[in-house]
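With one protein chain removed, the remaining protein chains of the complex are shown where they sit.
The letters A and B name the chains in turn, as written, and every chain counts its residues from 1.
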Amino acid sequence: MKYSLFSLARNALSHHERWPRAWRSPPPKQFYDVVIIGGGGHGLATAYYLARNHGITDVAVIEKGYIGGGNTGRNTTIIRSNYYLEPNAHFYEHSLKLWEGLSADLNYNVMFSQRGVVNLAHSYADLDNYSRRGNAMRLNGIDAELLTREEVSGMVPLLDCSSTARYPIMGGLLQRRGGTARHDAVAWGYARAADAGGVDIIEQCEVTGLRRDGNRIVSIETTRGVIRAKKIGLAVAGHSGHIAGMAGLRLPIETHVLQALVSEPVKPVLDTVVTSGAVHFYVSQSDKGELVLGGDLDMYNSYGQRSNLPPVEHAVQALLALFPSFSRLRMLRTWGGVMDMSMDGSPIIGKTPLDNLYLDCGWCYGGFKATPASGWCFAHTIANDQPHELNAAFTLDRYGLGKAIDEKGGGPYPWVH
Amino acid sequence: MLSIPCPYCGPRDVTEFSYGGDGNVRPPTGPDAASEAAWSAYVYLRANPRGVHEELWQHSAGCRRWIRVTRNTLTHEMHGSAPARASAAAS
Partner (left out) sequence: MTQRFRLASGGLVDRSRPCAFSFDGRDLQGYAGDTLASALLANGVHLVGRSFKYHRRRGIFGAGAEEPNALVQLETGARTEPNTRATQIELYDGLTAASQNRWPTLDRDAGAIYNVFSRLLPAGFYYKTFMWPRSWWLRYEHVIRHAAGMGQSPRAPDPDHYAHRHAHCDVLVAGGGPAGLTAALAAARTGARVIVANDDFEWGGALLREAVEVDGRPGLEWIRNAVAELATYPDVTLLARSTVFGYFDHNLLGVVQAVHPRASHAPRQRLWKVRAKQVVLAGGAIERPLVFADNDLPGVMLASAVSTYVNRYGVAPGQRAVVFANNDSAYATALDLHRAGVVIAAVVDPRLDPKGELPTSARAAGIEILAGHAVARARGGKHVESVLAGPVDNGFVGAAQRELACDLLCVSGGWSPAVHLFSQSKGRLRYDERITAFVPDVSAQAERSAGAARGLFSLNRCLADGAEAGAAAAEAAGCRRISAAVPAALEVADDPMLPLWDIQSDATRTSKRFVDLQNDVTARDVALGVREGYRSVEHLKRYTTLGMGTDQGKTSNINGLAILAALIDAQIPDVGTTTFRPPYTAVTLGAIAGPEIGAHFDPVRLSPMHDTHEVAGARFINAGLWRRPMVYPRAGESDPDATNREVLAVRRKAGIVDVSTLGKIDVQGRDAATFLERVYVNRWRNLAVGKARYGLMLREDGLIFDDGTTTRIGEDRFHMTTTTANAGRVMSHLEYYLQVHWPELDVRLTSVSDHWAAVALAGPESRNVLAALTMADVGTAALPYMGYCEAIIAGVPARIFRISFSGELAYEINVPADYGAALWNALLDAGRAYELGVYGTEAMGVLRIEKGHIAGMEIDGRTTPDDVGLGGMVAADKDCIGKPLLARPALRAEDRKQLVGLVPVDGRSAIPKGAQLVVDPQRAAPNPIIGHVTSTCYSPTLIRPIALALLQRGRARHGEKLYATSPLSNTVVHVEVVPHVFYDPKGERLRA
């Protein structure tokens, strides 16, 4: 059933008792052309684009829990393409363009809100850096504006723009087309659209082993039986090392936990997404009215999907350093998400040393905004057995070759990215 | 907030430490020392277990010692700690 104002009104007459399932819940078949492991946004988007762009519909997405239950449903929903290095810039800009049409494309409102993303500059060095980045963005066809302190203050009135602030605001880099989206809706929208395209979405199906014969994975052992596939795509960011380990691969990835939190909802007080590199922090206000804050990593390998006080304290301190008026609001909920931190802060989308295993991982903090392009490129890579030009640089072997894509210049230390 | 058992100072809050990652990577020596692949593995590849992990920490706001901690990455259960050099010297 197509979603529309009309269908909503018609269903209201029948007390909403006739809405169909958004996606089926079929039992797994024994064989598929392609199995995507991981029912997050990336896996579901990959399945959707395999069907839509490549006509490959004998596809299953297998998910150990419920779809969108990992980082898709735990992130702070920021979408932007304000990257400096070219592979990142082109990839994320493609993603942003897909976001711009996504609700219509999926017939599911993902509430992509292009409210703008401001990176605050706190020093001349920041301004210098942001100029360099913004100029590169513009040359790459991405919107960017350098704001003065007064312009920042006008857009974000509650920001402390006084010169006595510990990190005074000296300006900012604005990407107007950036914004936020409703994270759960992205998973559900892709699932519904993929399902409509013939993809089987199989939840509560945990991979327990990958059986390997030489350079191929011959079968996937799951809690719902053995599944075989011609090609297997791995899209399990957070657990990539764990699953790749089942195939005998060691990855340039460490798993870290990133903390996030929301405040209680209040009436609108913050219309844009505000981020600050100097204080490691980002904030936006959700449509429901909650301030959504992202902070730092726990800074040690962890699969413990739980909240941790020190990074939460730091994120709140950063918020109040910038927005002293928010001090009396309350923190409602905190949580941690498990991240694939790669060795250069950039993702890996491509082939592996195994013939029929493909990898989409290493998303660090940035996976949510990449969802459409990640699915687009990963589907292309799986369908054609070679990368799309947009993910050609994001190979697994780039590290050994000295072709790291290190946006921050932080070096091979996953927790600095 | 983890409590890390520093073998020199006793248990201390994690906020006194900085992390050093996988404790079992070491610079290639002997014949491997000339191998670019071995160096790449040293620099880029990491054990990343969901479970028991041997890792390095520096008690940076304390005794400045690098230590080797064995910890479960899922439950954060601590299985002990030792000076970092002990195991490295033994290998």
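Things worth noting here:
Criterion: contacts are C-beta pairs under 8 Å (C-beta built on N, C-alpha and C of every residue); 3 or more make two chains touch, one makes a residue touch a chain.
Note that the structure is a prediction, hence the values are computed from the model and not measured.
In the complete complex, the hidden chain is touched by one of A:34, A:185 or A:210, namely A:185. Although one chain is not displayed, subunit A still touches it through residues 3-5, 7-9, 11-12, 15-17, 19-25, 65-69, 73, 86, 90, 101, 103-104, 107-109, 111-115, 122-125, 127-136, 138-141, 144-146, 158, 160, 164-168, 182, 184-185, 188-189, 203, 263-269, 279, 285, 287-289, 304, 306-309, 312-313, 316-321, 324-335, 400-404, 406, 408-412.
Residues of subunit B in touch with the missing chain: 1-3, 13, 18, 20, 26-28, 33-34, 36, 39-40, 42-44, 56, 58, 60, 64-66, 75-76, 78, 83-85, 88-89.
Just so we're on the same page, only the chains that are shown with their structure count from here on.
Separating the centre of subunit A from that of subunit B, both taken as means of CA atoms, is a distance of 30 Å. Contacts from subunit B toward subunit A in the complex involve residues 1-2, 14-15, 18-19, 21-22, 36-37, 40-41, 43-50, 53, 55, 57, 73-76.
Across the complex, subunit B is touched by residues 239, 241-242, 245, 250-255, 299-304, 308-310, 343, 399-400, 412-415 of subunit A.
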